[in-house]
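Complex shown without one protein chain; remaining protein chains in place.
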């Protein structure tokens, strides 16, 4: 399946673009997507934390991804 | 000595005037002044608390009063 | 910097907040006490605050000084208390503090309002449809 991943903050800088389109096996779990991205962009491993959001909610590593999901990579937040 | 005692809130209502002038023995301690006032105005005994302020500070019962002191009777405060 | 005031005029909350702004303070905590439309379930129509002015101002400053001692990183403090007749919704008191970090702003502001209520020589009379009461006067 094709996934679009929105990127923000330092993750956007590391990847060098605000949106990533990748091809992944159907029903890929979040943790495998993260591992795939960390392999492709090793600087992501240097972050204090890296989460995945699916449809505006933080996702567990075991959550399965679907093609229509709104996916985003969430580096350490610093609001307030 | 002659003492002037400023009255506020419910103490002013109980006594019926904003300022009380009384004659007291020299160097009277605060607790004796309080006892004298409670005898004269028994409704003061019904209050949750009753303090004496001397020169803008709360006074201990043992503190001695002097003629030039600025004395006030402090019923339970309720600011804020 | 500490600003203390006791006033029979409406309190300007925005102006009070500006008093504690500081380029070195990232956190401002503010407590605003307003007149509620009821008290222990009974409808309130208005309030009157009476103050022993000189002692109230002296005690307010002491409370602010104690806060500054306890939280030395406190940048600025403003405490403004209203007196006279207040209607429902009117602002009775504003406490505003600024600190570099937020936890201390909450702690210092809460200390000031809690202590103010214990020591500051201000009395409150609540007026109801059918009577009035000096708040906290009797057990």
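Labels A, B and C are assigned to the chains in the order they are written; within every chain, residues are numbered from 1.
Heads up, the rule we're going with is that contacts are C-beta pairs under 8 Å (C-beta built on N, C-alpha and C of every residue); 3 or more make two chains touch, one makes a residue touch a chain.
Computed from a predicted model, the values in this text were never measured in an experiment.
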Wait, the hidden chain, what does it touch out of the ones we have here? A, C
Going by the contact rule already stated, which one of C:7, C:34, C:70 or C:85 would touch the omitted chain in the full complex? C:34
In the complete complex, which positions of chain A touch the hidden chain? 6, 8-10, 13, 46-48, 53, 56-58, 70, 72, 74-80
The missing chain sits against chain C at residues 13-14, 17, 21, 23-38, 88-89, 100, 102, 105-106, 109-110, 113
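Basically, only the chains that are shown with their structure count from here on.
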Of all the other chains, whose mean CA position lies farthest from chain C? A
Between chain A and chain B, centroid-to-centroid distance (C-alpha), Å: 72
Per the C-alpha centroid definition, the whole-Å distance linking chain A and chain C comes out as 48
